[in-house]
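As you look at this complex, bear in mind that one protein chain is not there, while each of the others sits in place.
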Amino acid sequence: MAELLAEAADVSRRFGSFTAVDTVGLAVAAGEVVGLLGANGAGKTTLIRLLLGLLQPSDGSARLFGAPPSVAGRRRVGYVPQTLGLYTDLTVAENWSFTAASFGVRAALPGRISGWRNELVGALPLGTQREVAFAVALAHRPDLLILDEPTSGVGPLGRARLWEEIRQVADHGAGVLVTTHNMEEAQECDRLVVMADGRVVVGGTVAEIVGERTVVEVRCDDWARAFALLDANGFEVQAHGQGVLRVAGQAAGVGDLLSREGLDATVGLVRANLEEAFLAIISQPAAA
Amino acid sequence: MRWGLENVRVSYGRRVALDGVTVPAESYRVTVVVGGDGAGKSTCLKTLVGLVQPEAGAVRRPAKQRIGYVPATAGLYADLTVQENLDFSAEAYRLPAGQRGPKEDEMLERVGLAGVRHRLGGQLSGGMQRKLAVGLALLHAPELLVLDEPTTGVDPVSRAELWRLISRAAAQGTAVAVATTYVNEAARAASVVLLEAGQVLASGAPDSILGSVPGALGVVRDAAARPTPLSWRRGADWRVWAPSGELPAGAEPASPDFDDAVVVAELASEERRDG
Partner (left out) sequence: MWAMVTKEFRQLRRDRRTVAMMIVLPVLLLVVFGYAASFNVNTIPTVVVGPQAAQAAARLHAPFDVTQVDATAGRSTAQSRLQDGQAIVAVVTGGSRVQVLMDGSQLLSVLTAEGALAKMLPAGAAAGAAPPVSVHILYNPRLTTSWVMVPGLTGLILVFIGTLITSLGVVRERQTGTIEQLAVMPLRARDVIAGKIAPYLMVAAVDLVLIILVGMGVFHVPFTGNVGTFALGAALFLLVTLGIGVLISTVSQNQGQAIQLAFMIMLPQVLLSGLIFPVASMAAGVRWISWVLPLTYFIQISRGVMLKATPITALWQPLGLLALLAVVVLGLAIVRFRRDLAPSSRRGQSADPQQRGTEAVAA
């Protein structure tokens, strides 16, 4: 049984009359990568603060390394915020030594980024900055890594390489909690916890979340007219390139409408992608 | 109407930012320029709208009056209200005085911000700011709409709504050029330009880019170490690319998706540079 590094049990947090987090359950075990997926304002940041002990729960409990969150517990956590948390007017080496000194560890700059040691962080390309931020967060060998939007703005190959490093950290026994609202990133995680309006709406692997959901796919040469028509009639239609439209949600009557207007189109059911499933889930009233 | 960049070269001092880059922009179509940070996407779009002059190649664009542009940062005034932002745009683009009110109201409805008309731009959420910025750029019904990373960092619901706005504009005849780092957005375009370090790695319709992935693609499951040098992780698996067409032992063949096509193009480019 893998040790639970971070655990939230029916935890809630209210700010006055506003409920930021509502009866949320979450667990991160050693060696796994958990993705916290949700829009802005869904409560992801508040939940993380509860797990770290920076906020006290209004109800329920949060545990860090099997005990109530504490300063000692936070010492074992590595955190990379979306803004990277690096000083752009210091060099890589200087950032490293500041963090190492703050945590009271002596560690040498990892080989991977040592080539950049005397470069000002602000002058590095974004992908490299992220690598540095990641390495700095790992300087004190944390047991739990929390990453906020780790690959936002980085291209696919750069993203794959960053995720390689994240995977390595998990393989060595640490647990990783990633918050994101990027579908590509969500698919890198072992499992997802989807949040909306402070609640967990669904959890599981990507396949489990998509389930048997389908959308209607329309192939039509005159896509512009078809799009305008469906859009004007209240369908949730998205264009997907040349002549392909996808209609999510309530899609009954799409075929009839198109043929009535004399548009030559092929209409069929296809499996939904993660984004469509996510949007469908969070727009529904919360299921039990 | 055909606009765009043709074989353009742009340098900032001694640094070559774009080299031989062609980006088409046609009415009724969405062209997506996709690439990582520093690839040159913003430079492409800035050249297209005239903020940057190329030193070689040709650029075709309509007059300023007929262009709508949203830069990667901002796109609106944080210390003006939503309504005031619209008023400024309407005046700057010289909309006839009588039409301003109705057009602004219509745009507010279209972008879903009618309820926050009097809220300060800076107090809107990231997604709402982006929608307002796109609305400001569409207010004067431009022929060419240029958006620099409109959905980076935006929540999924707003992102879907932004893309609906973009598709609607294209359906009405606007030529749209979008820069993004999200590969799944590129897969939706009519035309894709894959950019890295100022050069075009691949371009064309997404289907044709997919179809022209050389070699073979495979998947290796549950391996701790990288199977070959040309492998990358996705989830818990490794994806492997064999340029020669022969996959290593233990790899299951897989048909490439657009994400794979992009990674392969980037790997191929690296091989060319190092090899």
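In this document, chain identifiers A and B correspond to the written order of the chains, with residue numbering beginning at 1 in each.
Note that a contact is a pair of C-beta atoms (placed from the backbone, for glycine too) under 8 Å apart; a residue touches a chain by one contact, two chains touch by 3 or more.
All values reported here derive from a predicted model rather than from experimental measurement.
Colleague: Looking at the whole complex, which of A:Q56, A:S70, A:T83 or A:S102 touches the chain that is not displayed?
Modeller: A:S102
Colleague: Give the residue, chosen from B:Q53, B:Q99 or B:Q123, that touches the chain omitted from the document.
Modeller: Of the candidates B:Q53, B:Q99 or B:Q123, B:Q53 is in touch with the missing chain.
Colleague: Pick out the residues on chain A that sit against the missing chain.
Modeller: The missing chain touches chain A at positions 87, 89-90, 94, 97-98, 101-102, 120.
Colleague: Kindly note down the residues of chain B that lie in touch with the hidden chain.
Modeller: Chain B touches the missing chain through residues 1, 8-13, 46, 49-67, 69-78, 92-94.
Quick note on the criterion: only the chains that are shown with their structure count from here on.
Colleague: CA centre of chain A versus CA centre of chain B: separation in Å?
Modeller: 21
Colleague: Which residues of chain B touch chain A in the complex?
Modeller: 28, 30, 34-39, 125-127, 149, 152-158, 160, 163-164, 167-168, 170-173, 181-184, 187-190, 196, 205-207, 224, 226, 232-236, 259, 262-263, 266-267
Colleague: Over in the complex, which chain A residues touch chain B? Could you list them?
Modeller: Contacts found on chain A: 39-41, 82, 125-127, 149, 152-158, 160-161, 163-164, 167, 171, 181-184, 187-190, 223-225, 227-228, 231, 237-242, 273, 275, 278-279, 282-283.
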